[in-house]
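Removed: one protein chain of the complex. Kept in place: all other protein chains.
For reference, chains read A, B and C in written order, and residue numbers begin at 1 within each chain.
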Amino acid sequence: MKGNMSIEIVDVIDTSTVFAELSHPHSGGICVFLGAVREFTDNEEVLSLEFETYKIMALKEMKKIAVEASEKWKLNKVIIRHAVGAKNVEEPVVIVGASSAHREACFIACRYLIDTLKERVPIWKKEIFKNKSVWVSAHP
Amino acid sequence: MKGNMSIEIVDVIDTSTVFAELSHPHSGGICVFLGAVREFTDNEEVLSLEFETYKIMALKEMKKIAVEASEKWKLNKVIIRHAVGAKNVEEPVVIVGASSAHREACFIACRYLIDTLKERVPIWKKEIFKNKSVWVSAHP
Amino acid sequence: MEILLFGIAKDIVGKSSFRFDADDLVPTSVSELKDRLKGSFPEFGKLSSLAVAVNSAYAEDSDRLREGDEIAIIPPVSGG
Partner (left out) sequence: MEILLFGIAKDIVGKSSFRFDADDLVPTSVSELKDRLKGSFPEFGKLSSLAVAVNSAYAEDSDRLREGDEIAIIPPVSGG
């Protein structure tokens, strides 16, 4: 399985190749989730987001998550890719995906990849509004 | 919502544009499922699949499914696209996707789109093996 | 009255459509059409399911058939 994982932190996410990357002769299903910058948070207009990471640890955690998913479900390929730097509205921020023989496994694995990434991977997002900026989730 | 639906039956599915098509300034999440031809069914090697459809009805049913999903969950964009004709191993057969403010809605809607398409849309798949061909699901 | 055939239904009948002519006993309901099909082609009775579409929407067994309707036999679907 490990040769069939792609774990990366990149400046820009290219969405055009992801299905080809997840394709596998034994996979009848491919599920992909893409997270993008939304224009509004709590009705306030977001100008952009800025992502920073503790890269060496983030890559290790992303790899652990991909391995966990592969142990829980029979997956043929897994992708976890996160962007860093400044991102504008509609730009992709994260893409995760899995391919499997049948659709059940790739759907549930894809959901696990993004949920667990958000819980554990050391990446921080700052929302830039017109008159302020906020580190997301920093305070209760 | 209706202007934000793309419902098509095509000869070849182009996966490279689907995330751009589902992008929306109010969407923080995009979930896409792609179904592809698998090499084996019950351990028997599949050479190719052939899809045929009752096109006018298939498009109507696909549209009903997209409308139902949009009524059940708050979606900004929906795609349902199915291929017809002969398809080889790893070629895409169907792609469905939805975008929404948060990830919960697009995941559950995407699953609904593919599950319901498989139940209701008049499209028929023939598996071509070395020495026989079988209309899938025709017999109990 | 013309009946469209798809998938395995086309293979069973050996063509992609057929007609009931005015001098045939033209079926007047979906259930009558299904019974006539199963009578003429027993293979229809062996399918996992058998549906009929009238004017490109699924019809109930009790629905009436009228001359001019677009009628199609829908064997078990297997898209995706």
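Here, contacts are C-beta pairs under 8 Å (C-beta built on N, C-alpha and C of every residue); 3 or more make two chains touch, one makes a residue touch a chain.
As the structure is a prediction and not an experimental result, all values here were calculated from the model.
One chain is not displayed; in the complete assembly it touches the shown chains A. One of A:18, A:75 or A:93 touches the chain omitted from the figure, and that residue is A:93. Of the listed residues A:52, A:68 or A:90, the one in contact with the hidden chain in the full complex is A:52.
Of the residues in chain A, those that touch the hidden partner chain are 35, 51-54, 56-58, 60, 82, 93-94, 114, 117-126, 135-140.
Criterion: only the chains that are shown with their structure count from here on.
With each centre defined as the average position of its C-alpha atoms, the distance from chain B to chain C rounds to 26 Å.
For the pair chain A and chain C, the distance between C-alpha centroids works out to 48 Å.
In chain A, no position touches at least two other chains. Counting partners per residue, chain C has no residue that reaches two or more other chains.
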